[in-house]
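Worksheet for the structure shown next.
Apart from one protein chain that is not included, each protein chain of the complex appears where it belongs.
Up next, subunit A:
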Amino acid sequence: MTWDWTVFLNDDGSGRTYLQWMFEAWRWTLAVAGASWVIAVLTGALVGTVRTLPNSPWVVRIANAWVELFRNIPILVQLFIWYFVVPRVFPFFQQVPGFLLVVFALGFFTSARIAEQVRAGIQALPRGQRYAGLAMGFTTAQTYRYVILPMAFRIILPPLTSESMNLLKNSSVAFAVSIAELTMFAMQAQEETSRGIEIYLAVTALYAVSAFAVNRVFAFIERRVQIPGFIVAGGTGGH
């Protein structure tokens, strides 16, 4: 077979080249992944923290149920539920743009995984850390705020890196509800131009570049916030 990279310079029928279209799609991918990441980390941190609270069995149970619910249903099915079922049952969501519904789906799906990491990170801390906070006269909330969470977040940076890269990859399911991201672009441009190999190669490269960038950013953060002598494993992040 022969290469034909000039396919990217062709007009896609709306006055832009396939190359321009691809970079627009890349921006959508990054936007979906970025916005979902914010929801995932905030919700995941909250749910994960709640799961380790002492003496509040009911809140812990609800948080555990959250994790099980969002972890045991495939992302694609969750996406369809946010996109098709939620607006049907709650009419308020009919005014919410499709982009946001996708962001909720991906964000909450990932939050369950992050909550699991946050819980594991908190439980990996020596019990003395908690007692030290209490001995200082901190309330439970203050102990978490000033002692436990700052430590736990540093511990979970390596798995959080992998999960953030996963989120970026999972954003590809957004094609299924016609968000104009990279996978959607790849499928449509492949149909229109029949140069699937070139298109898929370019899109795959963009995914790999984005994932690698996420990896580097986290490696940088990890180096900046490490506590000397504490984190033994010394994660290189995302491998």
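Points to keep in mind about this one:
FYI, a residue touches a chain if its C-beta (ideal position, glycine included) is under 8 Å from a C-beta of that chain, and two chains touch if they have at least 3 such contacts; residues count from 1.
The definition used in the following text is that contacts and distances are computed from a predicted model.
Selecting from "Glutamate/aspartate import permease protein GltK", "Alpha-ketoacid dehydrogenase subunit beta", "4Fe-4S ferredoxin iron-sulfur binding domain protein" or "Cysteine-rich domain", the unshown chain of this assembly corresponds to "Glutamate/aspartate import permease protein GltK" (UniProt protein name).
Which of A:Val59, A:Ile73 or A:Val225 touches the hidden chain is settled by the complete complex: it is A:Ile73.
Residue in contact with the omitted chain (choice from A:Val60, A:Ile81, A:Leu125 or A:Ala180): A:Ile81.
If you put the missing chain back, the residues of subunit A touching it would be 1, 68-69, 71-78, 80-81, 84-85, 88-91, 165, 169-173, 175-176, 183, 186-187, 190, 196-197, 200, 203-204, 207-208, 211-212.
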